[in-house]
Structures are given as structure tokens and as C-alpha cells.
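Missing here: one protein chain of the complex. Every other protein chain is in place.
As written, the chain order gives the labels A and B, with residue 1 at the start of each chain.
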Amino acid sequence: MSLDDATRLAHDLKLRRLRRERNGRLMKHAFLIGVSCIMLYPLLWLLSASLKPENEIFGNIELWPSAFQFQNYTKGWHALPESFTIFYVNSTIVTVLSVIGNLLSCSFAAYAFARLRFTGRNFFFALMMMTLMIPYHVVLIPQYVQFLQLGWVDTYLPLVVPRFLASDTFFIFLMVQFFRQLPRELDEAAMIDGCSPFKIYWAIILPLSLPAMGTAAIFSFIWVWEDFLAPLIYLNDIKSYTVPLALRLFLDQEGQSAYGQMFAMSVLSLVPVVIFFVLFQKLIVRGIATSGMK
Amino acid sequence: MAGLTLRNVGKSYGALQIMQGLNLDIHDGEFLVLVGPSGCGKSTLLRMIAGLEDITDGTIAIGGKVVNDLPASRRELSMVFQSYALYPHMTVAKNLAFGLQNFRMPRSEVERRVAEAARILQIEPLMDRKPRQLSGGQKQRVAIGRAIVREPKLFLFDEPLSNLDAELRVQMRAELASLYARLGTTMIYVTHDQVEAMTMASRIVVLRAGKIEQVGTPQELYTRPQNLFVAGFIGSPKINMLAAEVRADGERSLARVAGFADFALPGLATRDSRLTLCVRPGALHVGGGEVASEGTIRLVEYLGNETLLHVALASGQVLLASIYGQASYRAGQTVPVGFDLADLHYFDASGQRLEPEMPAPVPAQAVSGSA
Partner (left out) sequence: MKRFIARNAPGYIFLLPWFLGFFLLALGPILASLYLSFTRYDMVNAPRWIGLGNYEYMFMRDRRFWKALEVTFHYVVLAVPARLVMALAVAMLLDKGLRSIGLYRAIFYLPSLLGASIAIAILWRQLFDANGVVNQALASLGIQGPEWLTNPDTSLYTLVVLAMWQFGSPMLIFLAGLRGIPRDLYEAAEIDGTPRWRQFTRITLPLLAPVIFFNLVLQTIDAFKTFSSAFIISNGTGAPADSMLFYTVYLFNEAFKFFRMGYASALAWVLLIIIAIFTAAAFLTSKYWVHYENERD
């Protein structure tokens, strides 16, 4: 009898605990959904504003346009002295070259730091880590003078060439972290199997580091795509503008009340980033976690 | 196939000298096992032979040719790693062929050798799999396969069986032995497992702290350990060590071991008055012996084909006795315990072996009692 009671009590307690846990979970979900809405609202508002008629954009927190103004996109595309086709081509050239440069030069350096033995390795690694901290603004002026003297201003060279010289040290760090996790015996087996250091890099390390290379590629794509300061300094001719510089032109034209078009082009500028994010979310998340944790 | 010569080989990391003046001749076609406690430098030595570590002193010669400055790939050897180190992104077939292709071998020859290795190791059905789809034993075979396709002059093994479970380890041990019998190539094998060392080696090198303690056949190491370290390291259960004090008594020397009556020693070439006497557990007699005392059984460990008795002497020292089959002893019992002089190993104060001037015949059971 008492045993029965005890069992019933235990069962009761368990039910209550489960119910409490479920309620807790529901509360959490409710809260998280609320936060999600706040987080997404600005983006959704941007999207809706890009489709709204001009008079609905301001003083209106509603997201659904009364009429869809798709011409904001078609008109916006040609609203500036040059069409956005040119800006997208420019951005694509700069971004693709930069990504290639980052991947090559940073993986070279990371391979040396993570896998090769040479005099002064630790010293150079420490130097490299210190450059991670240096604000771009500190090197900006001398770099500008340097590139001006080379006659590179108003070309893409100041944007692209540094990336072939491993100037984005963050990616070296990210790749070193990854390369170090690969078993060293693989390199040794490959050495005995007749591989040169370059062959080990090419045939063993790189194929096994596709996740890290993917993460680096995605981040460098996004960062270069969104980069504003360097293009602002080095590109003067509107024909060579990248997309962010072009968007800024809309601001200078304020008063001409082309907000819908400005927002439409803003939305388009974010599209590649969002697509990459959706496709490669896992790599991005893992990349942040591994580069953050030693 | 080739022999290997190490002359005055040394290795240091900066000021830290971890190996010094090492000399070793490895005969052509020999199965040499490097054994020792962890940190003794056995793996480092193997990696120095392989060319994965620089040597800081001396010379290494393979087949009479000095290879100090040759990179690993040109030393005509292959190596099996503890973790197997199979290339995870390549199929088994590609893993086997990769090295050969690096040496620009004609394709037909690559295919012939890969097929041959696959046949010998019975891994033909696995050729299209990636390493992560293989079991531990299969990975091990592929790793060995990758070593034999190279048809090297020298095989190096770095604790290749230590990642396998006990049953598989015994099986692979036998297969390695038969592979060796078939190929007859010089093999150098690093292990910390003395059973592997005793069962497979033509000769064993016992290393400690970067120094060679003894080189010899398994029998030599077991029956005539050159120093206390080897005596203690080789043989399981561990050898019993007794501290003895020696004094002259006319013509004879008398030894005093705590707990035993004094006994006369055979003639030994030493002036040390403190010796260490060792006796294998299999040679320790429960119930008698030429030199005998009494002890209390502390623990009885029944192992099936033998029984281990832990016997505490009056001095407090615990001796191990191994008795064939099942014994009817129980803990707490007081028993006579002793040994015969012929079964003793003598070591001087510095731990070096002393030979009695009238060498005693080696009892047969001491040899068969290994493993």
C-alpha cells in the first residue's frame, strides 16, 4: 500500500517536473521568438521600404506595402550616373581577386607556421599575432602615400595586392588553428612517401582543410564585399566604384526623394551576403567558434 | 634489403642532450625491436633513422651508405605509424599508390605492386573505401600495405599495434611475424610491450634515458640480463631483487640477505660488499630451495595456467613466486620460501651483471616461463 503510494508520489513528481520543464521551454521559445522578431524587424522593414511607394516609407511601421513598387528596383539600378551593372562588376572583380589572394597567401603562411620547422618561427608568429591588433587607420596614410607614388590610386591594385601578401592576418590565425589539429604523422607519412613540402601542402593539408578554407573564403568574401574605407580612399572615378561607394552616392543626392530606390539598391547589396550566409551557415558558425577558442 | 649502422649518434634540443654516443649495428634481414619505458628515446631513435628528426652528432648508414643528409623520402625505407596516418581523403587504393606515384613509377608497375600488396594482406575488397570506413584492424593492414608496396630496404614500425584491442593485437602480431618470414626485409620495430618484443624479435635493444642498456636475443636478455634495469624490465611477472651484504670468510664469501641464513657465494669478480641478487618468480621455490626462509602469503593470484603468490618475508620485503597450474595456497598461510644458487643473477653495486666463476646451468623452466 505505502509502496504504491510512494510510486504514485514519485510518478506525480515526475509529471510535475516534466510539466514545469515544458512550461520553461515554452517561455524560452516565446522569449526567443520575441527577440528574433526585434532582430529581424529592421531587415524586414528595409525590404518592405524598398517596395513601398515613396509616401509610405516614412512614418510607417507597417511592413506590408499598399502597392508593390517593383520599379524601385529597375529605376534604382539606373538612378546613378553609372548603372549598377558596372558597380556589381567592379565589386565582383575586387572581391573575387581578394578572396583568391587571401586564400593563397594566408594558407601559405599558415602552413609554414603550423607545419614547418624553421629558425625564428615563434618570433614571427608572435609578430603576426601582434599585427592582428593594429588598426587599419595606423597604416592607412603611409600606405596611401606609397600607392599614390606607385600610381596605383584609382586602380584596384591597392585593394587587391595587399590580399596577395597575407595582409588579412585574421585568416592566417584561423587556418593555423585548423592546420594544427591535423595529425602530424600525416605529414611524416607523406615525407616518407616522397612528398616535398609543397606537395604536402597541396596534396595533404589543403584537401583536408576544405572546411577552414571554406570559412576563410566566405568571411573574406563578405568582408571585402562590404568594405567601405579602402574603396573610399582609393577609388575616385565613379566608373570604378564598388557597390558600397555607389550606395553612398544616394545619400549625397538626398532631397531628390528617391528613398525607395536607395532602399531597393541597399537590399540588393545585401543579397549576396545573405545567400552565402544561408548556404554556408554551418561553416560560418564553426569558423567563429574555432577561431575564437584556442 | 640492407643493414643499418649507427655510429656515435647523438641528439640534443638546444642545451638538452637526450641521446649521446649511440652505437648499434643492425644486420641485414634482422627483426630488431627497440624497447624501453616511455620517454626512453626509442621513438626518437626510430624517427632519426627515418629522417624525420635531425641527428645532432654521429652518422647513420643504411646499407653502408651514410644517410645523415638524405631526406626521409630518399632513404629507401617505409614506416608504419602508431596512428596509421592513412590519408583520410584518399581511398585505400590511392593510399597505397600515392607514394609510388610520387616517385614517378610507371603506372603498370604501380598497379602490379598495389594488387600484390592487397593480395598478401587480403584487403582487396576494401580498395575503394576511405580510411574512416575501415575497422582498426583493416586500417592497420592498409598501413602495412602502404609500407610494403614501396619494396623498401628497411621497414620501420612505431608501436603499430598499440591502438588495437587485445585479441586483434595477438592476431596482427602473428601476421607481422609471418610477413617478416615471407619478405625477409630488415625491420626495426618500436614497442613498449615486452611480449611483442620477446615474441617477434631476432634481437632486442633495451633503451633507457637515451642510452642502450643491452642488445641481444630475447633468450640472452631473459637469461643473462647485463644490468639490473634489463633484469627488471624484461620478464613478467617482474624479477625479485634481494639486497645482499657480502663479507669474506676465509676462502669463501658469505652473503647475508635479510630474512635468510647466511650462505656462501660462488666466486665473483668484484670488491663490492653490497650486491643485488635477482631471482625470477618462476625460480623462487615455495616449500624449499638451497637457500630458504619463511614467509607469509599475502595474496594469491590465480591466472589459469599459473598462480602468483605474493610472499612477505620477515624483513617486510614481498617476493613473487610463480607456480605452475593451480596451487592450494591461501592468503595468511606461512610457507617456507627459497631459491637455488644456480638460479641467481648477481649484480654489483653499480648494477652491472657479475658472472659466477663456476657458471651455473640455466634451469629450463626459466626460459619457457616467459610471456
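Everything that follows uses one rule, which is that contacts are C-beta pairs under 8 Å (C-beta built on N, C-alpha and C of every residue); 3 or more make two chains touch, one makes a residue touch a chain.
Note that the coordinates shown come from a computational prediction; the quantities given were computed from them, not determined experimentally.
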item: Touching the absent chain when the full complex is considered, from A:Asn60, A:Thr92 or A:Thr155; value: A:Asn60
item: Which of A:Leu15, A:Ile134 or A:Leu210 contacts the chain that the document leaves out; value: A:Ile134
item: Hidden partner chain, residues of chain A it touches; value: 21, 24-25, 28-29, 31-32, 35-36, 39-40, 42-43, 45-46, 49, 57-61, 104-105, 108-109, 111-113, 116-119, 121, 124, 127-128, 131, 133-146, 148, 162, 164-167, 172, 196-198, 201, 222-223, 225-226, 228-229, 233, 244, 247-248, 250-251, 259, 262-263, 266-267, 269-270, 273-274, 277, 281, 284-285, 288-289, 292-293
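Rule of thumb we're sticking to: only the chains that are shown with their structure count from here on.
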item: Footprint of chain A on chain B - complex, ascending; value: 47, 50-52, 71-73, 77-79, 81-83, 85-89, 98-99, 102-103, 146, 150
item: Footprint of chain B on chain A - complex, ascending; value: 183, 185-186, 188-195, 199, 203-204, 207-208
